[in-house]
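Right, chain A next:
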Amino acid sequence: MLLQIKNLKINYGGLDVVRGIDLNIDKGECVGLIGESGCGKTTVGLSITRLIPERKGGISSGEILFEDKDILKLDAEGLRKIRGKKISYVFQEPSSSLNPVFTIYEQIKEALEEKDNTDNMVAEILKSVGLEKIIGKKNMYPHEFSGGMQQRAMIGMAIASKPSLIVLDEPTTALDVTVERQILDLIMELKNKMNLSILFISHDLRIVFNIADNIGIMYAGKIVEYGPKEKIISDSSHPYTIGLVDSVPSFKHRKKSFNAIGGRAPLFSDLPKGCKFYPRCKFRIDRCTEKEPELKDISGGQASMCIRTISAELRSATPINGIIKSR
Partner candidate 1 sequence: MNKLTIFGICIVGFFIIIAIFAPIVAPYNPGQIDIENILIAPSYSHIFGTDSLGRDLFSRMVYGTRISLMVGFIAVGIASLIGIALGAIAGYYGKWVDTIIMRFIDIMLCFPTFFLILAVIALLEPNIINIMVIIGATSWMGMARLMRAEILSLKERDFIYAERAIGASDLRIITRHLIPNAMAPVLVNITLGIAGAILVESSLSFLGIGVQPPTPSWGNILSEGKAVMGAGWWMMAFPGLAIFVTVLGYNLLGEGIRGKLLR
Partner candidate 2 sequence: MELLKVDNLSKIFKKHRVKAVDDVSFSIFKGEVLGLVGESGCGKSTLAKLILRLIDADKGNIFYKEKDLLKFSHGDMRKARKDLQIIFQDPYASLDPMIRIGEVIEEVYDIHKNVPERDRKNKTVELLETVGLGETYLKRLPSELSGGERQRVGIARALATDPEFIICDEPVSSLDISIQAQILNLLIELQKKKNLTYLFISHDLGVIGSICDRVMVMQSGRFVEFGSCEDVFRNPGHEYTKTLFKSVLLS
């Protein structure tokens, strides 16, 4: 197992925003982490190489084992050997991730290991991310590139050191639809070619679906459902996942209402007792407020935090006053 996150808790501004996450990523596996804005998913991604600024908060407990070594116990030297080399990142806004005063060529060269940073190697990287046409053009600056090309350059920098794990945090949110498709295809291609492990963070199930092997759904700082992508989409277990899948707009809906999830995500300073999804859940019962459920294995690698089993029949019933009562 390449990466093992065990019971990770992260504190931000005095509140626990990640309240106990377990996540494993194997060699060559892509895990998607889905959640609404503010649920803590970006924080999880940043914490893997301890990138959270100290004055804002920090990891309060848990373990992050990378190649069987606990990252949380590494010294600065050990951390430097991993960051950007064995674990690299691609963030949402390529225009703010790229340094505007250095050329793309220089930035890619900097990402390569010192022994390797030759023109040939830079050309190799440019080729592998579909930027062949700028091979040899050493004087191009980020602002001369389109959003899609910038993100390709970012991905190039991320793979330059031949990492084992890449963390992608909403890499296509700022891009056009057609460009998004190309970038996702590129990521898939690189994953297969280099046997990369990927942690793909997003708020949109659709983006993650094609590329991920397994998907974790985050809500209010914990993973509420986890499993192979097919199961998550077509056989969701947790009411939040069911709601997310139903929220995806498509031609199928044709002017019928969406089964949208009402309300908004809870504030970390004001979490309800028991199950945190209770106030917005269509399938809630009184027992849900007693105590916060644990993530339970169901079958075939799927796990869910819901104490109920939502049958297909219950799923398709019409809610009365927002609740579906079982008979």
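Behind the choice of candidates: all candidates are chains of the complex that A comes from, given by their letters.
Assorted remarks:
Throughout what follows, a contact is a pair of C-beta atoms (placed from the backbone, for glycine too) under 8 Å apart; a residue touches a chain by one contact, two chains touch by 3 or more; residues count from 1.
Please read all numbers here as calculations on a predicted model, not as lab measurements.
Among the chains 1 or 2 offered as candidates, the one in contact with chain A in this complex is candidate 2.
Chain A makes touch with candidate 2 in their complex at residues 36-37, 176-178, 180-181, 184, 203-207, 209-210, 233, 243-244, 246-255, 257-262, 264.
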